[in-house]
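Please find one structure pasted underneath; my questions will follow.
Showing chain A:
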Amino acid sequence: MAQALLTLRDILVRYGPSTILEISSLSIRAGEILAVMGPNGAGKSTLLRLMGLLQEPTQGKIYFHDREVNPSDGLAIRRRMASVFQEPLLLNASVYDNAALGLRLRGLDGRAIEQRIRPWLERLGIEHLANRQARTLSGGEAQRTSLVRALALDPELLLLDEPFSPLDPPTREGLLLDLERILRETGITTVFVTHDRDEAFMLGHRVAVLIDGKIHQVGAAAEVFLRPVNEAVAHFVGVDTKLPGVVETVCEGLAQVRFSGGCVEVAGDFQAGEQVLLCLRPEDITLSAPGEDFHSSARNRLIAKLVKIIPWGAHYRAELACGDSRLVALITRRSFLELKLQVGDDAVASFEATAVHVIRR
Partner candidate 1 sequence: MLAALALVLTVPAYLPAGETASKNVILSTTTSTQDSGLLDVLVPLFEKRSGSSVKTVSVGTGQALELAAKGEADVALVHAPSLEKKYVADGKLLNRRLVMYNDFIILGPANDPAKIKSTKSSAEAMKRIAASASRFVSRGDNSGTHNLEKSLWKIAGIQPKGEWYIESGQGMGATLGIANDRGAYTISDRATYLAFRKRVTLAILLEGDRPLLNIYSVMEVNPANGPRVNTTGGKAFADFMVAPETQVVIKSFGVEKFGQPLFIPVAGMREEQVGE
Partner candidate 2 sequence: MELVWEGIKHACRLLLAGDAEVLGITLFSLQISGAATGLSLVAGIPLGILLAMKRFPGRSLAVSLINTGMGLPPVVVGLFVTIFLWRSGPLGFMELLYTPAAMIIAQVVIAFPIVAGLTMAAFQSLNPNLRLQLLGIGASTPQLLWLLCKEARLPLLAAIMAGFGGVISEVGASMMVGGNIRGQTRVLTTATVLETGKGNFEIAIALGLILLLLTFVVNLLLTHIQQREQIRWPKPS
């Protein structure tokens, strides 16, 4: 069992009458990357500031290496962490001076600083920019500088607050890949805040979903991604198909659930009469034309009417009406062209019983 590096307990953050954050318990394990995900205004930045000891909670305790942190020993512990924010927030100086700032604040001399900074500048690919003035940098270059500044401190805990969200997609991708490699190689414990689910699941070992100041689910990335624990989380992790229904029959680990658009077979241990919500990811639904001889092991086939079809990156996103509910499927461009479906046509949506994630209501 990995040791807890930082633990938050019974945390409450209030601004006047409104509660921003309410967390009974959250631990960061040594060596892990925790992605904190949630919609805007969820309190993610506040949570990160609490972890970085940059803000005091209205109530609650924070433990670092199992010792409670007091405001008085704040600086010593704060210096064992490093934060990177959304904007690079560099000073009006050269890239080198900016990157070296954290080390200078700790009183290291010029040579020691040079020895530590140069390798990091290389590792993040900005060695050639060392003497450039910070204000002449592009967004990506500036953020790389900010990362060097934090990483060169050799922190026990790295805190990143949506560091790539203001960047354009190719720059963001490049940085993400570089960061992923660096974190993997160094094993630095990291808390990474984002509202982008792709980033969260790509980088995070564990993912925490924060909505309206509360943590709804914390777990391994795959777990949260595929098996959201409630509707709010489901919606946020990209489960676009949600079918409310009732369990009709149960037999040998399979249950039949009836909803407004038909009957669905799901795997799991249920009782007849239970109210449930069936969740499906768009990638798990396949479309075919009605009447087509379709060889597939998918146990579920529903007839649904195509309501909307829009391009979605390299795919197409199809919305279909099934009973009172909507199904959302993601199909490749080629499949779509082959199907020759028009809005208003009926289609067959099929999916595995095991692909359905059931949330009890």
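How these were chosen: all candidates are chains of the complex that A comes from, given by their letters.
Basically, contacts are C-beta pairs under 8 Å (C-beta built on N, C-alpha and C of every residue); 3 or more make two chains touch, one makes a residue touch a chain; residues count from 1.
The structure presented is a predicted model; accordingly, all values stated were derived computationally and were not measured.
Chemist: Between 1 or 2, which touches chain A here in the complex?
Modeler: Candidate in contact with chain A: 2, the rest do not touch it.
Chemist: Would you pull the chain A residues touching candidate 2 in the complex into a rising list?
Modeler: Touching candidate 2: residues 49, 52, 54, 75, 78-79, 81-87, 89, 91-92, 101-102, 105-106, 128-129, 131-133, 136, 149-150, 153, 159 of chain A.
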